[in-house]
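Complex shown without one protein chain; remaining protein chains in place.
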Amino acid sequence: MNTAPKTLPARYYADSALFGREIEKFFFAGWICVGRADAVPNAGDYFLREIAGESIIIVRSDSGSVEAFYNVCRHRGTRLCSSAEGHFAGRIQCPYHGWTYGLDGRLLGAPHMDSAVFQHSDYPLHKLRADIWDGHVFINASPQPEPLAVQLADLPARFTPWRMDELRFHKRITYDIRANWKLIVANYNECLHCPLLHPTLNRLTDYMGADNEAQPTYIGGSMGFRGSAETMSMDGKRRRDYLPGLSENERNKVCYYVVYPNLLLSLHPDYMMIHTLWPRAVDRTEIVCEWYFHPAELAKPDFAADDAIEFWDLTNRQDWHIVELSQLGIQSRAYTPGPYSSREELLAAFDQVVIQRNATAGEKSPHR
Amino acid sequence: MNTAPKTLPARYYADSALFGREIEKFFFAGWICVGRADAVPNAGDYFLREIAGESIIIVRSDSGSVEAFYNVCRHRGTRLCSSAEGHFAGRIQCPYHGWTYGLDGRLLGAPHMDSAVFQHSDYPLHKLRADIWDGHVFINASPQPEPLAVQLADLPARFTPWRMDELRFHKRITYDIRANWKLIVANYNECLHCPLLHPTLNRLTDYMGADNEAQPTYIGGSMGFRGSAETMSMDGKRRRDYLPGLSENERNKVCYYVVYPNLLLSLHPDYMMIHTLWPRAVDRTEIVCEWYFHPAELAKPDFAADDAIEFWDLTNRQDWHIVELSQLGIQSRAYTPGPYSSREELLAAFDQVVIQRNATAGEKSPHR
Partner (left out) sequence: MNTAPKTLPARYYADSALFGREIEKFFFAGWICVGRADAVPNAGDYFLREIAGESIIIVRSDSGSVEAFYNVCRHRGTRLCSSAEGHFAGRIQCPYHGWTYGLDGRLLGAPHMDSAVFQHSDYPLHKLRADIWDGHVFINASPQPEPLAVQLADLPARFTPWRMDELRFHKRITYDIRANWKLIVANYNECLHCPLLHPTLNRLTDYMGADNEAQPTYIGGSMGFRGSAETMSMDGKRRRDYLPGLSENERNKVCYYVVYPNLLLSLHPDYMMIHTLWPRAVDRTEIVCEWYFHPAELAKPDFAADDAIEFWDLTNRQDWHIVELSQLGIQSRAYTPGPYSSREELLAAFDQVVIQRNATAGEKSPHR
C-alpha cells in the first residue's frame, strides 16, 4: 500500500519560479473571482483588484455590464487610477497627459496627437473578459476564454436556493498571510484539524460528518449541525431569519466549496461568507474575507452580525497561524511528502489538479 | 505612418539585469555630476556620494583641487568614513587598523607592515577622475576618460551669463522615488503634462512655448514667462534681484537642461535649481534637489526663498507621483509601447540615446 496518497514535494510551496508559472496557469488562463457585482451598482462605479502585480479595473459600464480593464494608459503606460474603489464621472482620464477613455474602454480623447495619422480606435484600453454568476464577478485574462458556465459546471443549479444574487455586502476583513495560497485551499478542504485547532467550531459541527466531492473545477462538501446549533457563530445560535428559499435539509448544514482557484464559498442557513485568495509570492497570500446577508435582514433596525463575524475571524486566525507554520516546515530540507489519511481525500484530489495544471507549464510529475 | 516614435519596451524600465548593465554605461563609463564645489571650500572638507552601491569620497585636497576616491581601505577593504559630509584633519585614517592616506590618496602610514617588503606606493586609494564646470563637480570612473569639455560641448559658453560658479547653496530636499531614473528624465523633458498635472506652474509659463533641442550628451530648452510672471514661484513674483549679467532675453525665460545622465539644470532669472539623480534599483531613484542663489542676495537681511522652494517642492511631488504611476503601469503585462506626440520630441531623442548606449552593452534594439 505504498501507493497511498502523500502531500506534494516542497517545490510546489517553496519554489518561486514554479510559483510564477503556476500563477499563469491558475490565475491568468481561466476564470477567477474578483468580488461582487453589488460593489459597483451604478455606471462609473469601480474597484481595483491586484493579481500577481497586475492592477485590474472592474467597472460598471453605461450599458449596465461589468467590465474589466488593465489599469494601464495606452499613451505612456501610466496607471490610470490608484484608489482602491470609487466612481468615474462618465469617463476614465489618465492623470498624466489626459488621454480619456469611455467606460467601455474606447479611447475618446488624446491631446496633441497628430490627427492626420493617429487613429483613436487603435488605442482602446486592454480588456479582460468579465462575467457574473449570482452576483459573483469573474474575470478571465485568456485571449480565448471558455464560457464561465463550463468552469462552474453544476454549481449554479445546485446553489440556486440560496439566491446569492440577492445578498448584500456587510463586512470585509483582509488578512496578509505568510503562506502559499494552496496551503489555504488545503486547510479549507479538511476538518480533521478541527478538534485540536478549532474547539469552538468543533462544538457546532461534526468533523467526521462531512459530505465531500471533488470535481475538475471545484471541490467541497457540506457539514450538518450538531445538537441545537443552527448556524456558525460563537454560540451556535442564529440571530437572523433563514435565507428565503432554503429547504429543511439546506437549513441544517453549511456548504463549503472552493471554486478553483481562488473563491472559497461558505453558505450558511442565514448568511454567505466568501474568501478570495490573492497570491502575492510563493510564500505570501492576501485573503479578503467578506460577509453577505439578505437585504430584509440588513434593513432591520436590530440587525447584528457580530456573532458570525467574531466566530469566523477567530477561526480564520487559527487557520492562518497553522498554515504559516506549515509553510515554514515545508521549506525545511528535512521535509518529505507525508501520508494523507482518508479524512484528507479532498486534498489529494486538489493536489492532482495542481500537478496536472503545473504539468501544462512543463513541471515534472512528482512520481509519488 | 507606423514609423511615428513610440515609448520604449517595458524591459528598459523593469528588467533588473538590463538596469545593471545600463548603469555601467551611463554612470561608470562617463562623467556624472556629484554636487557642487562650494560644498567643500577648504582643504580636507569632504562629502560622500553613493552610486549604485559604491561610496565615493569627494574631497578638497591641499593643492585646492577636488579629488574623488573609492571609500575603501587598501588594507582589508574597510569603508574609510561613513558620515555623509565632514572634514578630514589633513589625512584620511581607516578606523580599523589605522592605515593613513593623504588628501591626494597616497598611503602615508600602515602600522606593523614588514618594512623590508612592503611598499607604501603600492597602496594608494583607488582614484576617480574629477573635474569642475562653473562650480558643478563631475567625476568619471572610466580608466581612460575623455575630457569633461567634450561631454559638455557648447554648454559652458551658452550658460556663461548665469555665472553659476558664483552661486551658493541655500537649500536641499531629498526624495526617494519608486520609479526608474529614465522616467524622471522623460518627465523633466516635456510640459505636455503641465496643464493637467501642474496648474500652478501652467499659469506662469506656456507649455506650448518651449524651445527645444536634443544633442548627443544633453537635451533641453527654455520656456518664456506668461503675462506678468517673472520667475517660478507660487505667485510668479520675483523677490530677488536678477542674476547679474543676464540679458533682457535671458531674464524672461527659464532654461531646463538635462546633462546626461544625472544632472537636471534649471536656470531661473534669479536663482538656480539642480536635481541630481541617483538610481538605486531598476524601479527606485533617489533625487537630490538643491536651490542656489547669488551671494549678494543671500547676504541681505530680508533674504527669503520660500516662494521658489515651496513652488518647486509642490511641482516635484506632483511629478514624482505621476512617474511612480508610470512605473507601475509599465510593469504590467498589458503595457505596450505607445505613441509620442510632437510635443514629446525630446523624449524620443532621449530614448535613442538610451537604445544606443544599451546597445553597447549588448542589448538588442527594440526594432520599433
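Think of it as A and B in the order they're written, each chain with its own count starting at 1.
Keep in mind that, in the parts below, a contact is a pair of C-beta atoms (placed from the backbone, for glycine too) under 8 Å apart; a residue touches a chain by one contact, two chains touch by 3 or more.
As the structure is a prediction and not an experimental result, all values here were calculated from the model.
Screening A:G86, A:P199, A:P216 or A:G329 for touch with the missing chain picks out A:G329. Within the complete assembly, B:H75 is the residue of B:K6, B:R21, B:H75 or B:R178 that touches the hidden chain. One chain of the complex is left out; on subunit B, the residues touching it are 53-55, 70-80, 82, 95-98, 110-114, 116-118, 123, 126. In the full complex, the hidden chain is touched by subunit A at residues 1, 4, 7, 10, 192-193, 195-197, 322, 325-326, 328-336, 338-339, 341-343.
As a convention for this text, only the chains that are shown with their structure count from here on.
As a whole-number value, the distance joining the C-alpha centres of subunit A and subunit B reads 47 Å.
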